[in-house]
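A single protein chain has been removed from this complex, and every other one stays in its place.
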Amino acid sequence: MSTVQPPEPTAQTPKPTWTGRVREAAVEALPPEKLLPDSQPTYVASWIYIFGVASIAALIVIVGSGTILALKGPAWWHDTGVGHFFNSVHLWAVELFFFAMVVHLWGKYWMAAWRGGRTRVWITGAITFLVAVPTALTGYVSQQNFDAQWIATQAKDGLNSVGVGAFFNVTNFGQMYSYHVFLLPLAVVGLVAAHVLLVRRHGVVPPFELDRPALATRPPQGGGTPPAVPDGKPPSVTRGVAS
Amino acid sequence: MSFLASKDDTGPWKGAYASYDLVKELCIAVGVVALLAIVLSVLFSSPDEKPSTVAQWSREEPINFVATATKELDGTSDTAEYGPPYNHNSGSVQHFLFLHPQRWLGVSHPIDTAEDYVIGPLETVPGDPALRSALAEYRAAPEKTQKAWGEAYAKPLEEYETAQEEKKTPPKTVALDASSGAVTVKASGAGPVPALMTGLLSLAQSGGLDGALLTSNQFFQTDYTKPLLFMADGGLLAERAEGDHLLGEQWGMMNETGSYPGQVWLWLYTLWYQVEPIKSSSNADIQVMLIMGLLSLAFICIPFIPGVRDLPRRIPIYRLIWKEHYRAQKSV
Partner (left out) sequence: MEHSRVMIVLAAVFNLNHPAHVVEWHFIQLSVANLIVIALMFVVFALAIALPFPGASARTVARRTGEDAK
(Lines give C-alpha, C1' and ligand atoms only; values in the text may rest on other atoms or scores of the structure.)
Protein backbone atom coordinates (compact mmCIF):
# COMPACT_ATOMS: atom_id res chain seq x y z
CA MET A 1 0.00 0.00 0.00
CA SER A 2 1.56 3.34 -0.98
CA THR A 3 1.73 6.09 1.66
CA VAL A 4 0.36 9.42 0.50
CA GLN A 5 2.88 12.14 1.24
CA PRO A 6 1.69 15.67 1.91
CA PRO A 7 2.63 17.99 -0.97
CA GLU A 8 5.96 19.80 -0.63
CA PRO A 9 5.56 23.52 0.14
CA THR A 10 6.18 25.49 -3.01
CA ALA A 11 7.55 28.97 -3.52
CA GLN A 12 4.00 30.14 -4.37
CA THR A 13 1.82 31.47 -1.53
CA PRO A 14 -0.84 28.81 -0.70
CA LYS A 15 -4.44 29.84 -1.35
CA PRO A 16 -5.73 31.40 1.90
CA THR A 17 -8.49 29.49 3.66
CA TRP A 18 -11.43 31.12 5.47
CA THR A 19 -10.15 29.61 8.70
CA GLY A 20 -6.68 31.05 8.12
CA ARG A 21 -8.09 34.48 7.32
CA VAL A 22 -10.27 34.52 10.46
CA ARG A 23 -7.32 33.40 12.58
CA GLU A 24 -4.98 36.02 11.14
CA ALA A 25 -7.54 38.82 11.52
CA ALA A 26 -8.23 37.80 15.12
CA VAL A 27 -4.56 37.57 16.04
CA GLU A 28 -3.83 40.90 14.35
CA ALA A 29 -6.68 42.64 16.18
CA LEU A 30 -6.00 40.96 19.49
CA PRO A 31 -2.60 39.31 19.89
CA PRO A 32 -2.43 37.27 23.12
CA GLU A 33 -0.55 39.95 25.06
CA LYS A 34 -3.33 42.41 24.22
CA LEU A 35 -6.17 39.96 24.84
CA LEU A 36 -4.82 39.13 28.30
CA PRO A 37 -2.36 41.81 29.29
CA ASP A 38 -0.74 41.60 32.71
CA SER A 39 -0.11 45.29 32.96
CA GLN A 40 -2.13 48.44 32.59
CA PRO A 41 -1.14 52.08 32.00
CA THR A 42 -0.16 53.78 35.25
CA TYR A 43 -3.17 56.11 35.02
CA VAL A 44 -5.44 53.13 35.79
CA ALA A 45 -5.35 54.07 39.45
CA SER A 46 -8.86 54.60 40.77
CA TRP A 47 -11.56 52.50 42.37
CA ILE A 48 -13.92 53.64 39.60
CA TYR A 49 -12.18 51.19 37.30
CA ILE A 50 -13.48 48.14 39.19
CA PHE A 51 -17.12 48.74 38.31
CA GLY A 52 -16.80 47.26 34.85
CA VAL A 53 -15.48 43.96 36.22
CA ALA A 54 -18.00 44.22 39.08
CA SER A 55 -20.78 44.34 36.47
CA ILE A 56 -19.34 41.25 34.78
CA ALA A 57 -19.06 39.51 38.15
CA ALA A 58 -22.71 40.30 38.89
CA LEU A 59 -23.67 38.95 35.46
CA ILE A 60 -21.79 35.71 36.25
CA VAL A 61 -23.71 35.35 39.53
CA ILE A 62 -26.98 36.09 37.70
CA VAL A 63 -26.29 33.44 35.06
CA GLY A 64 -25.10 30.96 37.71
CA SER A 65 -28.14 31.35 39.97
CA GLY A 66 -30.38 31.54 36.91
CA THR A 67 -28.95 28.27 35.61
CA ILE A 68 -29.86 26.53 38.87
CA LEU A 69 -33.37 27.99 38.72
CA ALA A 70 -33.67 26.84 35.10
CA LEU A 71 -32.42 23.34 35.97
CA LYS A 72 -35.16 22.92 38.57
CA GLY A 73 -37.98 24.59 36.63
CA PRO A 74 -40.14 27.65 37.29
CA ALA A 75 -42.27 26.16 40.09
CA TRP A 76 -39.33 25.06 42.28
CA TRP A 77 -38.60 28.39 43.90
CA HIS A 78 -42.17 28.74 45.18
CA ASP A 79 -42.24 25.30 46.74
CA THR A 80 -38.94 24.92 48.59
CA GLY A 81 -36.79 27.05 50.89
CA VAL A 82 -33.64 26.25 48.88
CA GLY A 83 -35.41 27.24 45.68
CA HIS A 84 -36.55 30.50 47.24
CA PHE A 85 -32.97 31.15 48.40
CA PHE A 86 -31.59 30.78 44.86
CA ASN A 87 -34.36 33.06 43.60
CA SER A 88 -33.28 35.62 46.21
CA VAL A 89 -29.64 35.35 45.07
CA HIS A 90 -30.78 35.83 41.46
CA LEU A 91 -32.85 38.93 42.36
CA TRP A 92 -30.13 40.58 44.50
CA ALA A 93 -27.52 39.83 41.85
CA VAL A 94 -29.74 41.71 39.35
CA GLU A 95 -29.90 44.69 41.73
CA LEU A 96 -26.09 44.55 42.08
CA PHE A 97 -25.70 44.24 38.27
CA PHE A 98 -27.68 47.40 37.57
CA PHE A 99 -25.98 49.18 40.48
CA ALA A 100 -22.49 48.36 39.17
CA MET A 101 -23.45 49.18 35.57
CA VAL A 102 -24.80 52.60 36.52
CA VAL A 103 -21.71 53.53 38.57
CA HIS A 104 -19.51 52.19 35.71
CA LEU A 105 -21.52 54.26 33.23
CA TRP A 106 -21.18 57.43 35.32
CA GLY A 107 -17.41 56.90 35.57
CA LYS A 108 -17.03 56.28 31.85
CA TYR A 109 -19.12 59.32 30.97
CA TRP A 110 -17.10 61.68 33.16
CA MET A 111 -13.91 60.24 31.64
CA ALA A 112 -15.36 60.74 28.14
CA ALA A 113 -14.26 57.18 27.54
CA TRP A 114 -15.32 57.24 23.87
CA ARG A 115 -12.21 59.30 22.99
CA GLY A 116 -9.33 57.98 20.90
CA GLY A 117 -11.39 55.81 18.58
CA ARG A 118 -13.38 54.16 21.38
CA THR A 119 -16.88 55.10 20.17
CA ARG A 120 -17.77 51.42 19.63
CA VAL A 121 -16.84 50.67 23.22
CA TRP A 122 -19.34 53.31 24.36
CA ILE A 123 -21.99 52.12 21.90
CA THR A 124 -21.75 48.43 22.89
CA GLY A 125 -21.85 49.41 26.55
CA ALA A 126 -24.92 51.61 26.11
CA ILE A 127 -26.74 48.94 24.12
CA THR A 128 -25.90 46.33 26.79
CA PHE A 129 -27.59 48.50 29.41
CA LEU A 130 -30.61 49.03 27.18
CA VAL A 131 -30.93 45.28 26.45
CA ALA A 132 -30.57 44.47 30.16
CA VAL A 133 -33.80 46.38 30.84
CA PRO A 134 -36.11 44.07 28.82
CA THR A 135 -34.09 41.09 30.08
CA ALA A 136 -35.10 42.10 33.59
CA LEU A 137 -38.70 42.73 32.45
CA THR A 138 -39.02 39.21 31.01
CA GLY A 139 -37.71 37.90 34.31
CA TYR A 140 -40.22 39.88 36.34
CA VAL A 141 -43.15 38.65 34.24
CA SER A 142 -41.89 35.03 34.50
CA GLN A 143 -42.04 34.95 38.31
CA GLN A 144 -45.51 33.35 38.31
CA ASN A 145 -46.67 35.37 41.33
CA PHE A 146 -48.79 38.50 41.87
CA ASP A 147 -45.94 40.84 40.86
CA ALA A 148 -45.70 39.02 37.53
CA GLN A 149 -49.45 39.31 36.99
CA TRP A 150 -49.43 43.04 37.71
CA ILE A 151 -46.33 43.91 35.70
CA ALA A 152 -47.57 41.88 32.71
CA THR A 153 -51.03 43.45 32.65
CA GLN A 154 -49.50 46.94 32.97
CA ALA A 155 -46.54 46.58 30.61
CA LYS A 156 -48.78 45.20 27.86
CA ASP A 157 -50.30 48.65 27.31
CA GLY A 158 -46.97 50.36 26.66
CA LEU A 159 -45.86 47.58 24.34
CA ASN A 160 -49.21 47.38 22.52
CA SER A 161 -49.18 51.14 21.93
CA VAL A 162 -46.06 50.84 19.75
CA GLY A 163 -47.16 47.63 18.06
CA VAL A 164 -44.52 45.49 19.82
CA GLY A 165 -47.28 43.76 21.77
CA ALA A 166 -48.39 42.10 18.53
CA PHE A 167 -45.36 39.79 18.58
CA PHE A 168 -43.97 40.16 22.11
CA ASN A 169 -46.75 39.16 24.51
CA VAL A 170 -45.84 39.81 28.16
CA THR A 171 -48.89 37.83 29.32
CA ASN A 172 -47.63 34.73 27.48
CA PHE A 173 -45.53 33.00 30.13
CA GLY A 174 -44.00 30.45 27.76
CA GLN A 175 -42.74 33.13 25.39
CA MET A 176 -41.45 35.37 28.17
CA TYR A 177 -39.67 32.51 29.93
CA SER A 178 -37.90 31.56 26.66
CA TYR A 179 -36.81 35.15 26.09
CA HIS A 180 -35.62 35.42 29.67
CA VAL A 181 -33.74 32.15 30.03
CA PHE A 182 -32.17 31.99 26.57
CA LEU A 183 -32.63 34.72 23.97
CA LEU A 184 -31.97 37.87 25.96
CA PRO A 185 -29.14 36.51 28.16
CA LEU A 186 -27.46 35.39 24.92
CA ALA A 187 -27.78 38.95 23.63
CA VAL A 188 -26.45 40.46 26.86
CA VAL A 189 -23.50 38.06 27.08
CA GLY A 190 -22.70 38.62 23.38
CA LEU A 191 -22.77 42.39 23.82
CA VAL A 192 -20.63 42.23 26.97
CA ALA A 193 -18.10 40.05 25.13
CA ALA A 194 -17.94 42.50 22.23
CA HIS A 195 -17.62 45.39 24.68
CA VAL A 196 -14.74 43.76 26.60
CA LEU A 197 -12.89 42.72 23.41
CA LEU A 198 -13.13 46.29 22.15
CA VAL A 199 -11.73 47.58 25.44
CA ARG A 200 -8.81 45.13 25.14
CA ARG A 201 -8.26 46.22 21.52
CA HIS A 202 -8.19 49.96 22.18
CA GLY A 203 -6.95 49.97 25.75
CA VAL A 204 -8.37 51.95 28.64
CA VAL A 205 -8.91 55.59 27.63
CA PRO A 206 -6.01 57.90 28.60
CA PRO A 207 -6.58 60.94 30.84
CA PHE A 208 -7.42 64.35 29.46
CA GLU A 209 -4.29 66.41 28.83
CA LEU A 210 -4.35 69.25 31.33
CA ASP A 211 -2.44 71.71 29.15
CA ARG A 212 -4.71 71.17 26.12
CA PRO A 213 -7.80 73.33 25.53
CA ALA A 214 -11.28 71.96 26.08
CA LEU A 215 -13.37 70.06 23.52
CA ALA A 216 -10.87 67.27 23.02
CA THR A 217 -13.73 64.81 23.35
CA ARG A 218 -15.04 64.25 19.85
CA PRO A 219 -14.66 61.01 17.95
CA PRO A 220 -12.19 61.01 15.06
CA GLN A 221 -13.29 61.95 11.53
CA GLY A 222 -15.12 59.22 9.63
CA GLY A 223 -15.11 56.77 12.52
CA GLY A 224 -11.30 56.56 12.36
CA THR A 225 -9.15 53.46 12.72
CA PRO A 226 -7.50 53.63 16.09
CA PRO A 227 -3.86 52.62 16.45
CA ALA A 228 -3.77 48.84 16.43
CA VAL A 229 -1.86 48.64 19.69
CA PRO A 230 -1.59 51.50 22.16
CA ASP A 231 2.15 51.91 22.00
CA GLY A 232 2.81 48.28 21.02
CA LYS A 233 3.98 45.95 23.80
CA PRO A 234 3.93 47.58 27.24
CA PRO A 235 7.50 48.83 27.67
CA SER A 236 7.97 48.25 31.36
CA VAL A 237 6.15 45.91 33.66
CA THR A 238 6.77 45.94 37.35
CA ARG A 239 6.49 42.32 38.45
CA GLY A 240 5.64 40.81 41.76
CA VAL A 241 3.23 43.46 42.90
CA ALA A 242 -0.36 42.36 43.21
CA SER A 243 -2.87 44.89 41.97
CA MET B 1 -21.87 66.98 9.39
CA SER B 2 -18.47 68.34 10.39
CA PHE B 3 -19.50 69.09 13.98
CA LEU B 4 -20.15 65.39 14.52
CA ALA B 5 -16.65 64.30 13.56
CA SER B 6 -14.00 66.87 14.25
CA LYS B 7 -10.63 66.27 15.79
CA ASP B 8 -10.16 64.17 18.88
CA ASP B 9 -6.60 64.73 20.04
CA THR B 10 -6.52 61.70 22.34
CA GLY B 11 -3.40 59.91 21.22
CA PRO B 12 -2.18 56.43 22.12
CA TRP B 13 -0.54 56.08 25.55
CA LYS B 14 3.22 56.27 25.35
CA GLY B 15 3.86 56.27 29.05
CA ALA B 16 4.56 53.66 31.69
CA TYR B 17 2.70 50.46 32.52
CA ALA B 18 2.42 48.78 35.89
CA SER B 19 1.52 45.21 36.73
CA TYR B 20 -2.26 44.63 36.84
CA ASP B 21 -3.73 41.15 37.26
CA LEU B 22 -7.05 41.15 35.38
CA VAL B 23 -7.90 37.48 35.93
CA LYS B 24 -7.22 37.76 39.67
CA GLU B 25 -9.37 40.91 39.73
CA LEU B 26 -12.24 39.05 38.04
CA CYS B 27 -12.00 36.15 40.49
CA ILE B 28 -12.02 38.52 43.46
CA ALA B 29 -14.95 40.43 41.96
CA VAL B 30 -16.99 37.25 41.44
CA GLY B 31 -16.24 36.17 45.01
CA VAL B 32 -17.19 39.54 46.48
CA VAL B 33 -20.37 39.94 44.42
CA ALA B 34 -21.47 36.35 45.08
CA LEU B 35 -20.89 36.85 48.80
CA LEU B 36 -22.79 40.14 48.73
CA ALA B 37 -25.72 38.52 46.90
CA ILE B 38 -25.76 35.63 49.39
CA VAL B 39 -25.60 37.95 52.42
CA LEU B 40 -28.43 40.10 51.03
CA SER B 41 -30.46 36.94 50.36
CA VAL B 42 -29.91 35.68 53.91
CA LEU B 43 -30.76 39.07 55.41
CA PHE B 44 -33.75 40.01 53.27
CA SER B 45 -34.83 37.02 51.11
CA SER B 46 -37.08 37.98 48.19
CA PRO B 47 -40.78 38.75 47.72
CA ASP B 48 -43.22 36.14 46.48
CA GLU B 49 -46.82 37.25 46.84
CA LYS B 50 -49.18 34.54 45.69
CA PRO B 51 -50.92 35.20 42.38
CA SER B 52 -54.61 36.05 42.21
CA THR B 53 -56.88 33.49 40.57
CA VAL B 54 -60.28 33.85 38.93
CA ALA B 55 -61.61 31.52 41.65
CA GLN B 56 -60.26 33.79 44.39
CA TRP B 57 -61.61 36.89 42.65
CA SER B 58 -65.08 35.38 42.25
CA ARG B 59 -65.12 34.33 45.93
CA GLU B 60 -63.68 37.53 47.46
CA GLU B 61 -65.41 40.03 45.17
CA PRO B 62 -68.39 38.22 43.58
CA ILE B 63 -70.25 41.41 42.66
CA ASN B 64 -67.20 42.86 40.91
CA PHE B 65 -66.73 39.52 39.15
CA VAL B 66 -70.33 39.45 37.89
CA ALA B 67 -70.17 43.12 36.84
CA THR B 68 -66.97 42.46 34.88
CA ALA B 69 -68.32 39.26 33.30
CA THR B 70 -71.43 41.17 32.17
CA LYS B 71 -69.22 43.76 30.48
CA GLU B 72 -67.28 40.96 28.77
CA LEU B 73 -70.59 39.50 27.51
CA ASP B 74 -71.95 42.74 26.12
CA GLY B 75 -68.59 43.96 24.82
CA THR B 76 -68.10 46.99 27.05
CA SER B 77 -65.11 45.82 29.14
CA ASP B 78 -61.63 47.31 28.66
CA THR B 79 -60.48 44.17 26.84
CA ALA B 80 -63.60 44.00 24.67
CA GLU B 81 -63.12 47.61 23.57
CA TYR B 82 -59.29 47.51 23.50
CA GLY B 83 -58.39 47.13 19.83
CA PRO B 84 -55.27 45.47 18.40
CA PRO B 85 -53.70 43.06 19.19
CA TYR B 86 -56.92 41.57 20.70
CA ASN B 87 -59.71 42.82 18.45
CA HIS B 88 -60.66 45.48 15.91
CA ASN B 89 -62.14 48.06 18.29
CA SER B 90 -60.42 51.28 19.31
CA GLY B 91 -60.92 51.82 23.06
CA SER B 92 -57.19 51.64 23.81
CA VAL B 93 -55.66 52.28 20.42
CA GLN B 94 -52.94 54.92 20.60
CA HIS B 95 -51.16 56.94 17.99
CA PHE B 96 -48.69 59.79 17.68
CA LEU B 97 -49.17 62.21 14.77
CA PHE B 98 -49.13 60.00 11.66
CA LEU B 99 -47.74 56.97 13.53
CA HIS B 100 -50.33 54.24 14.19
CA PRO B 101 -48.11 51.21 14.91
CA GLN B 102 -50.74 49.53 17.09
CA ARG B 103 -53.17 49.48 14.19
CA TRP B 104 -50.50 48.65 11.62
CA LEU B 105 -49.34 45.54 13.48
CA GLY B 106 -52.93 44.29 13.64
CA VAL B 107 -54.85 41.68 15.62
CA SER B 108 -52.35 38.95 16.43
CA HIS B 109 -54.00 37.56 19.57
CA PRO B 110 -57.76 37.60 18.91
CA ILE B 111 -60.04 37.57 21.94
CA ASP B 112 -63.82 37.47 21.62
CA THR B 113 -64.72 38.40 25.19
CA ALA B 114 -68.35 37.17 25.05
CA GLU B 115 -67.36 33.82 23.60
CA ASP B 116 -64.03 33.31 25.41
CA TYR B 117 -65.03 34.50 28.88
CA VAL B 118 -68.72 33.59 29.14
CA ILE B 119 -70.39 31.46 26.46
CA GLY B 120 -67.49 29.11 25.74
CA PRO B 121 -66.75 28.16 29.37
CA LEU B 122 -70.48 27.80 30.19
CA GLU B 123 -70.92 25.34 27.33
CA THR B 124 -68.42 23.02 29.03
CA VAL B 125 -70.63 22.76 32.13
CA PRO B 126 -72.34 19.34 32.09
CA GLY B 127 -75.96 18.74 33.08
CA ASP B 128 -77.83 21.87 34.33
CA PRO B 129 -80.77 22.02 31.86
CA ALA B 130 -81.67 25.57 32.99
CA LEU B 131 -78.21 26.79 31.97
CA ARG B 132 -78.39 24.89 28.65
CA SER B 133 -81.69 26.50 27.73
CA ALA B 134 -80.42 29.97 28.79
CA LEU B 135 -77.40 29.46 26.51
CA ALA B 136 -79.62 28.33 23.65
CA GLU B 137 -81.92 31.33 24.14
CA TYR B 138 -78.95 33.72 24.18
CA ARG B 139 -77.34 32.21 21.07
CA ALA B 140 -80.62 32.27 19.12
CA ALA B 141 -81.37 35.95 19.82
CA PRO B 142 -80.33 38.73 17.41
CA GLU B 143 -77.33 40.89 18.40
CA LYS B 144 -79.52 43.90 19.24
CA THR B 145 -81.54 41.84 21.73
CA GLN B 146 -78.40 40.36 23.28
CA LYS B 147 -77.03 43.88 23.75
CA ALA B 148 -80.27 45.13 25.34
CA TRP B 149 -80.31 42.18 27.78
CA GLY B 150 -76.67 42.84 28.71
CA GLU B 151 -77.25 46.55 29.28
CA ALA B 152 -80.32 45.92 31.43
CA TYR B 153 -78.33 43.55 33.65
CA ALA B 154 -75.23 45.77 33.74
CA LYS B 155 -77.03 48.97 34.83
CA PRO B 156 -77.78 48.05 38.49
CA LEU B 157 -74.27 46.55 38.81
CA GLU B 158 -72.68 49.78 37.55
CA GLU B 159 -74.77 51.80 40.00
CA TYR B 160 -73.67 49.46 42.80
CA GLU B 161 -69.97 49.81 41.94
CA THR B 162 -70.19 53.60 41.56
CA ALA B 163 -71.91 53.89 44.96
CA GLN B 164 -69.14 51.76 46.50
CA GLU B 165 -66.41 53.93 44.93
CA GLU B 166 -68.08 57.11 46.20
CA LYS B 167 -68.61 55.45 49.60
CA LYS B 168 -72.39 55.92 49.38
CA THR B 169 -75.14 53.46 50.32
CA PRO B 170 -75.33 50.90 47.51
CA PRO B 171 -78.72 50.34 45.80
CA LYS B 172 -80.77 47.33 46.91
CA THR B 173 -81.05 46.02 43.34
CA VAL B 174 -77.83 44.04 43.86
CA ALA B 175 -77.58 41.58 46.74
CA LEU B 176 -74.87 39.21 47.89
CA ASP B 177 -75.60 36.05 49.84
CA ALA B 178 -72.59 35.94 52.16
CA SER B 179 -72.94 32.22 52.96
CA SER B 180 -73.26 30.87 49.44
CA GLY B 181 -71.38 33.65 47.60
CA ALA B 182 -74.30 33.96 45.18
CA VAL B 183 -75.16 37.34 43.64
CA THR B 184 -78.73 38.40 42.86
CA VAL B 185 -79.38 41.29 40.51
CA LYS B 186 -82.89 42.75 40.16
CA ALA B 187 -83.06 43.72 36.50
CA SER B 188 -86.07 43.52 34.22
CA GLY B 189 -85.61 42.85 30.53
CA ALA B 190 -82.33 40.99 31.07
CA GLY B 191 -83.55 37.79 29.40
CA PRO B 192 -81.33 34.75 30.04
CA VAL B 193 -78.36 36.87 31.20
CA PRO B 194 -79.07 36.39 34.96
CA ALA B 195 -78.99 32.59 34.49
CA LEU B 196 -75.74 32.82 32.50
CA MET B 197 -74.10 34.97 35.15
CA THR B 198 -75.26 32.72 38.00
CA GLY B 199 -73.81 29.75 36.14
CA LEU B 200 -70.54 31.55 35.41
CA LEU B 201 -70.12 32.71 39.01
CA SER B 202 -70.68 29.18 40.23
CA LEU B 203 -68.15 27.80 37.70
CA ALA B 204 -65.59 30.45 38.74
CA GLN B 205 -66.04 29.89 42.48
CA SER B 206 -65.57 26.14 42.03
CA GLY B 207 -62.20 26.78 40.31
CA GLY B 208 -63.35 25.49 36.93
CA LEU B 209 -63.12 28.82 35.10
CA ASP B 210 -59.34 29.23 35.69
CA GLY B 211 -58.75 25.95 33.89
CA ALA B 212 -61.35 26.59 31.20
CA LEU B 213 -59.80 29.94 30.30
CA LEU B 214 -56.31 28.47 30.07
CA THR B 215 -56.90 25.19 28.24
CA SER B 216 -59.75 26.17 25.94
CA ASN B 217 -57.79 25.41 22.76
CA GLN B 218 -55.38 22.71 23.84
CA PHE B 219 -54.27 20.69 26.86
CA PHE B 220 -50.75 22.11 27.13
CA GLN B 221 -50.79 25.86 27.48
CA THR B 222 -48.40 28.49 28.71
CA ASP B 223 -50.30 31.56 27.49
CA TYR B 224 -52.11 33.25 30.37
CA THR B 225 -53.38 36.21 28.31
CA LYS B 226 -57.09 35.41 28.64
CA PRO B 227 -57.31 34.90 32.42
CA LEU B 228 -54.94 37.82 33.07
CA LEU B 229 -56.89 40.26 30.90
CA PHE B 230 -60.16 39.08 32.47
CA MET B 231 -58.83 39.74 35.99
CA ALA B 232 -57.32 43.06 34.91
CA ASP B 233 -60.77 44.14 33.67
CA GLY B 234 -62.05 43.68 37.22
CA GLY B 235 -60.90 45.37 40.41
CA LEU B 236 -58.91 42.76 42.33
CA LEU B 237 -55.45 43.18 40.73
CA ALA B 238 -55.58 46.98 40.95
CA GLU B 239 -56.73 46.81 44.58
CA ARG B 240 -53.76 44.63 45.53
CA ALA B 241 -51.44 46.81 43.48
CA GLU B 242 -52.56 49.99 45.22
CA GLY B 243 -51.75 48.48 48.62
CA ASP B 244 -48.24 47.69 47.33
CA HIS B 245 -47.67 51.15 45.76
CA LEU B 246 -47.57 49.62 42.30
CA LEU B 247 -50.09 51.85 40.52
CA GLY B 248 -48.87 54.13 37.73
CA GLU B 249 -49.60 57.30 39.65
CA GLN B 250 -47.70 55.88 42.63
CA TRP B 251 -44.57 55.59 40.43
CA GLY B 252 -45.34 51.90 40.61
CA MET B 253 -43.22 50.97 37.59
CA MET B 254 -40.13 51.37 39.79
CA ASN B 255 -41.52 49.49 42.77
CA GLU B 256 -41.54 45.93 44.08
CA THR B 257 -44.13 44.29 46.30
CA GLY B 258 -43.43 44.68 50.01
CA SER B 259 -40.53 46.90 51.07
CA TYR B 260 -37.99 45.50 48.65
CA PRO B 261 -36.00 47.64 46.21
CA GLY B 262 -37.51 47.51 42.77
CA GLN B 263 -36.44 48.59 39.33
CA VAL B 264 -34.76 51.95 39.99
CA TRP B 265 -33.47 52.00 36.41
CA LEU B 266 -37.04 52.67 35.25
CA TRP B 267 -37.12 56.06 36.97
CA LEU B 268 -37.15 58.06 33.74
CA TYR B 269 -39.76 55.81 32.08
CA THR B 270 -42.21 56.35 34.93
CA LEU B 271 -41.37 60.03 35.45
CA TRP B 272 -42.93 61.05 32.11
CA TYR B 273 -46.26 59.49 33.13
CA GLN B 274 -46.41 61.89 36.10
CA VAL B 275 -46.08 65.12 34.09
CA GLU B 276 -48.66 66.92 31.97
CA PRO B 277 -49.67 66.83 29.19
CA ILE B 278 -48.64 63.16 29.05
CA LYS B 279 -50.27 62.35 32.39
CA SER B 280 -53.84 62.95 31.20
CA SER B 281 -53.32 62.00 27.55
CA SER B 282 -55.09 58.96 26.08
CA ASN B 283 -51.90 58.42 24.05
CA ALA B 284 -49.60 58.53 27.07
CA ASP B 285 -48.01 55.12 26.45
CA ILE B 286 -46.89 55.77 22.87
CA GLN B 287 -45.69 59.24 23.82
CA VAL B 288 -43.53 57.90 26.64
CA MET B 289 -42.23 55.00 24.52
CA LEU B 290 -41.23 57.41 21.73
CA ILE B 291 -39.56 59.84 24.15
CA MET B 292 -37.63 57.00 25.78
CA GLY B 293 -36.77 55.56 22.37
CA LEU B 294 -35.29 58.88 21.32
CA LEU B 295 -33.43 59.34 24.60
CA SER B 296 -32.08 55.79 24.36
CA LEU B 297 -30.79 56.54 20.87
CA ALA B 298 -29.24 59.75 22.18
CA PHE B 299 -27.65 57.79 25.03
CA ILE B 300 -26.05 55.41 22.51
CA CYS B 301 -24.90 58.37 20.39
CA ILE B 302 -23.47 60.55 23.18
CA PRO B 303 -20.01 60.54 21.50
CA PHE B 304 -21.59 62.34 18.54
CA ILE B 305 -23.70 64.91 20.37
CA PRO B 306 -22.01 68.32 20.71
CA GLY B 307 -22.36 69.80 24.17
CA VAL B 308 -23.18 66.50 25.89
CA ARG B 309 -19.88 64.97 24.77
CA ASP B 310 -17.99 68.09 25.91
CA LEU B 311 -19.42 68.24 29.42
CA PRO B 312 -16.87 65.80 30.95
CA ARG B 313 -14.03 68.11 29.86
CA ARG B 314 -15.77 71.19 31.20
CA ILE B 315 -16.82 69.73 34.56
CA PRO B 316 -13.54 68.31 35.84
CA ILE B 317 -14.65 65.24 37.74
CA TYR B 318 -11.80 63.59 35.80
CA ARG B 319 -9.31 65.48 37.95
CA LEU B 320 -10.37 63.32 40.88
CA ILE B 321 -10.30 60.09 38.87
CA TRP B 322 -6.78 60.75 37.49
CA LYS B 323 -5.41 62.72 40.44
CA GLU B 324 -2.45 60.37 40.92
CA HIS B 325 -1.51 60.66 37.22
CA TYR B 326 -1.70 64.48 37.24
CA ARG B 327 0.29 64.69 40.48
CA ALA B 328 2.99 62.46 38.97
CA GLN B 329 3.05 64.57 35.79
CA LYS B 330 3.42 67.75 37.83
CA SER B 331 6.32 66.36 39.89
CA VAL B 332 8.16 65.49 36.63
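Structural remarks
So that you can tell them apart, the chains are marked A and B in the order they are listed, and the count of residues begins at 1 in each.
Rule of thumb we're sticking to: a contact is a pair of C-beta atoms (placed from the backbone, for glycine too) under 8 Å apart; a residue touches a chain by one contact, two chains touch by 3 or more.
Source: prediction; values computed, not measured.
Taking the complete complex into account, B:264 is the one of B:130, B:264 or B:315 that touches the chain left out.
Only one residue from B:59, B:95 or B:245 touches the chain missing from this view: B:245. Although one chain is hidden here, its contacts on chain A can still be listed: residues 42, 45-51, 81, 84-85, 95, 99, 102-103, 106-107, 235-238, 241-243.
Residues touching the missing chain, restricted to chain B, are 15-20, 42-45, 47, 49, 243-245, 250-251, 254-262, 264, 267, 274-275, 317, 320-321, 324, 328, 332 (touch as defined at the top).
We take it that only the chains that are shown with their structure count from here on.
Within the complex formed with chain B, the chain A residues making contact are 36-46, 48, 50, 53-54, 56-58, 60-61, 64-65, 77-78, 84-85, 87-89, 91-93, 95-96, 98, 100, 102, 107, 109-112, 114-117, 119, 122-123, 126-127, 130, 133, 136, 140, 143-150, 152-154, 157-158, 160-167, 169, 171-175, 177, 203, 205-210, 212, 214-224, 226-227, 229-231, 234-243. Looking at the complex, you find that chain B touches chain A at residues 4-26, 29-30, 32-34, 36-38, 40-41, 44-52, 82, 84-85, 92, 94, 101-102, 104-106, 108-109, 222-225, 228-229, 231-232, 237, 240-241, 246, 248, 252-253, 256-257, 261, 263-266, 283, 285-286, 288-290, 296, 299-304, 306, 309-310, 312-315, 317-318, 321-322, 324-326, 328-329.
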